[in-house]
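One chain of protein is taken out of this complex; the other chains stay put.
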Amino acid sequence: MNDNLIYYDIKDVYNVKLHGRIDRSMDVIPLLSNGQGIELNSTGSELWVDIEADYDFMEPWVAIEINGDMVSRFMIDRGEHTICLYRGIQSGRTTRIKFYRELQAMSEDPKTRLVIKGLHTDGTFMAPPYYERRLEFIGDSITSGEGTYGAPEDEDWTAYCMSYSRTYINLTCKELNAESHVISQGGWGIFSGWDNDRRHVIRKYYEQQCGLAFGEENKKYGADKPYDFASWNPDAVIINLGTNDASAFNEASFTDPDSGDVWKLRRNEDGSIVPEDEKRIIKAAIDLIKMIRKDNPSSHIVWMYGMLGYDLSLVISDAINRYKAESHDNNIQYIMLPAINKDTVGARQHPGYRAHEIAARILTDYLKSVFV
Amino acid sequence: MNDNLIYYDIKDVYNVKLHGRIDRSMDVIPLLSNGQGIELNSTGSELWVDIEADYDFMEPWVAIEINGDMVSRFMIDRGEHTICLYRGIQSGRTTRIKFYRELQAMSEDPKTRLVIKGLHTDGTFMAPPYYERRLEFIGDSITSGEGTYGAPEDEDWTAYCMSYSRTYINLTCKELNAESHVISQGGWGIFSGWDNDRRHVIRKYYEQQCGLAFGEENKKYGADKPYDFASWNPDAVIINLGTNDASAFNEASFTDPDSGDVWKLRRNEDGSIVPEDEKRIIKAAIDLIKMIRKDNPSSHIVWMYGMLGYDLSLVISDAINRYKAESHDNNIQYIMLPAINKDTVGARQHPGYRAHEIAARILTDYLKSVFV
Amino acid sequence: MNDNLIYYDIKDVYNVKLHGRIDRSMDVIPLLSNGQGIELNSTGSELWVDIEADYDFMEPWVAIEINGDMVSRFMIDRGEHTICLYRGIQSGRTTRIKFYRELQAMSEDPKTRLVIKGLHTDGTFMAPPYYERRLEFIGDSITSGEGTYGAPEDEDWTAYCMSYSRTYINLTCKELNAESHVISQGGWGIFSGWDNDRRHVIRKYYEQQCGLAFGEENKKYGADKPYDFASWNPDAVIINLGTNDASAFNEASFTDPDSGDVWKLRRNEDGSIVPEDEKRIIKAAIDLIKMIRKDNPSSHIVWMYGMLGYDLSLVISDAINRYKAESHDNNIQYIMLPAINKDTVGARQHPGYRAHEIAARILTDYLKSVFV
Partner (left out) sequence: MNDNLIYYDIKDVYNVKLHGRIDRSMDVIPLLSNGQGIELNSTGSELWVDIEADYDFMEPWVAIEINGDMVSRFMIDRGEHTICLYRGIQSGRTTRIKFYRELQAMSEDPKTRLVIKGLHTDGTFMAPPYYERRLEFIGDSITSGEGTYGAPEDEDWTAYCMSYSRTYINLTCKELNAESHVISQGGWGIFSGWDNDRRHVIRKYYEQQCGLAFGEENKKYGADKPYDFASWNPDAVIINLGTNDASAFNEASFTDPDSGDVWKLRRNEDGSIVPEDEKRIIKAAIDLIKMIRKDNPSSHIVWMYGMLGYDLSLVISDAINRYKAESHDNNIQYIMLPAINKDTVGARQHPGYRAHEIAARILTDYLKSVFV
């Protein structure tokens, strides 16, 4: 860092574009979830950021985009760090710089934490970039980018395998000049998590600022505060859920550690889904849609599904049809995405970068047809 | 044609593989529909075919594949012709030769007709190729390959724009080593044709040998005879309908020339579909599925939709869900295909070859997962 | 053919665009070589062409493009034929129609012949399309499109395996809005044919109208007349030769049937080329370039090579360097093309369509940089 850089508390930087559901009322900017970050039009020859991080077993990862191209991606260790966002640019030239979190909110590691405290630069910050569209994404491991990095043979559930940078979200947003909010959690579902853990449903945390960031520490950053839906009105809300509910039918039962209740989504002997359990998923899907609609009265809602198999496609369609019949709300659609194959699979049997490119192409084309 | 070739009546050629719903009880082999054709393992240095054709305004087109690669494609004029299927091959070498119709059954041109009468060769015919799978396809202009040939600016509805060779059918069958039966008609639908003509629904002709080949002449070839479903048991039946029903909502009303009835599928003022009309489509879709199931008790049924827009996706899903709830038949699935975009559109605003390649990839992957 | 069509002798059709070195002084238009054809802007609802053809063992193949998209491709049998170029178009609409020969001039089958005699239409012919560039191509089987059609396992040397439609020539010309002249012959070379037959060098026939169309019959069409180079000034002459000279080093010696001379291009024991033979190729290459330069004083000359291996790349470069040093002519360049691999190979171990697409991309980019 050059000696002539000036330090700015992040709370004093007016011209910063915040990505994600971020509360500006604090002195610091917490990045609690994937896709959350800051973006600046900076005129300095260099720019550094002061951050603080912590974790128990899932370390936060971040990425840096310069003028829209990702040039760096790395983990952040515990403690305070001053990190270079760029350097070596001719002073006075405006550089668009985006620094964002790759890792999803870590419900399983309540210590995982990443906050931005200040910036060092020899330049000034111009008006930040303007985005034409606002898109909200709700999903599971697919939306958390699991498998977009890593080798096919990687087996462990690691932080580096997840990303925002290579997801269909990032690709779609670039094509549509859109900004995103993301609420996603690997293994979670509509009615049940992948392992029949019924606590793991996104709906329970959707209306909090960043409810999936568990733990006392994240509460200090307002993670569990009610989110102010009036503050940001998305053009579309994209739901990408159902994959884990489908898995649960093939997994063992789950014993709730608190209540001791044992639970499992069931198949009949012929392999078909037990109708009663199908109804549970349908009801949960309808409840989720109703909540999203209540919170986002004018947004187009699109449910997309299929990258890891089509098992629950008709069940989800049924939920949407029932919701439409009941509500007379037609501002909702359903899109199926192609299942991955050997050419598009990434790490850990999840969609790879190529699969996300295909999904982004389909979603982008669809949203363009909606936004005309 | 060399002098030393020997002529065989087609009825006397035992080692011929017939593609499509073809009645071998006649002296000739009529090719009444797209994808219908003959295939031979021929040892001759050359092979010619005697055919007879007719049409009023839509001339039949055919294609020739040698060892699986299409090398020739052309129209057939009225009258009798002797056409070279190949020549110049070393005598004794076995050549796999397929000669098939590109043009759909032409309901609007009852004179369109193409029959195979005999073969000329200096060789013999070995056992024909074996196919592992049997697939039946039911569709509209997409399945008739409209737009797979022709320039983007082509506007007229011409025979050359349609094909079997470049459709997702041909591509899927090659990947799965499958043979196909095709029942498709451009402009037709589930409940209504694109122009609100309610006579134009595939279901009415599905159970005939080749009911979409209208006219007295085609009757002679058994076009309207009941089809013997026991004769060929498909592993899967693929339905690709709904695009024209969706169009009908945006078109003027249609006056039935016979009854004088005026008919139109209707939208509400807010653009949504009139529920009563939606129910009509759902009922028609269920009736179609029931008929297919009755005729093909053990076949997997998959409905695919979306290449020209997703408008009726949830309506079709609803029909399938209602059918499943009523019948407890779970051997049915629904797949959405990506809508075309500027890179995948072909002639006449229809899916181009690239769009069919994408559809074939998705369908092939899906069927592989079913056939395991 | 409708009754109301009017017949025009081709000699009376003024608004016809001729492709290739074609002599308009005759009553008919002979298509003696690959890429030769006619192009029309026709307002009729249909258009038919009268042709006459002959062959001994290599039948002529043709293709039809409508508005720039190839829709048909087929062989022509011996005798007189009336062939439909298109039909079913709304009368009065202008359709751009191109009818051209796929098969190279057949030096080995002097009976191969194809002539256009007249046209039938119910419309008129508007001014033909204008091309911005003129390109001349000189080559061997690669330039004759051998392998661009046919299955990988095809072994025989057949007419259907060759094309103009799928060659780098056609693709390059479409991108540059250029018309082409082609002088190519499978198996021929700079100094020697693939089998050490020294008679098979393009240079000997380059200055004739269409010298590679052998035989008395073709002479009637002026095939062996001196070509009038002043009549058509190419922006660039592309030479694609050397592949067969390279092969000759690996083949047996050839005994000239006329002189009885035995000849072979030789390798040393270590596999390297005998310097004396290398010099022979260099001299022949320089002689070819000199002839092309004399005949086309202002054209850019580019030699491209490599699709079937790089063996003679440095030898060809040496020839060009020597020519440049001697002539001080700098309007010449050399381009290497990528060798085929398992993804780009076509029939008969020759470049497939994908290989020609790659070659066209490289040549097009290069010519754009020259034509700025």
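Each chain carries a letter (A, B and C) given by its place in the written order, and its residues are counted from 1.
By definition in this document, contacts are C-beta pairs under 8 Å (C-beta built on N, C-alpha and C of every residue); 3 or more make two chains touch, one makes a residue touch a chain.
Everything quoted here is computed from the prediction, not taken from an experiment.
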Shown chains that the omitted chain touches within the full complex: A, C
Contact with the hidden chain (one of C:1, C:26 or C:335): C:335
Candidates A:23, A:59 or A:318 - the one touching the absent chain: A:59
Which residue of A:16, A:32 or A:159 touches the chain not shown here: A:159
Subunit C residues that touch the omitted chain in the full complex: 270-272, 306, 309-310, 313-314, 317-318, 320-321, 324, 330, 333-336, 338-339, 341, 361-362, 365-366, 369
Touching residues on subunit A - with respect to the absent chain: 1, 57-59, 66-69, 71-75, 77, 84, 86-90, 93, 149-151, 153-161, 347
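Convention: only the chains that are shown with their structure count from here on.
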Co-neighbours of subunit C and subunit B - touch as defined: none
Chain separated most widely from subunit C, comparing mean CA positions: A
Where subunit B and subunit C are represented by their mean Cα positions, the distance between them in whole Å: 38
Distance from the mean Cα position of subunit C to that of subunit A, given in whole angstrom: 56
Distance from subunit B to subunit A - Cα centre to Cα centre, in angstrom: 43
Junction residues of subunit B - those touching two or more other chains: none
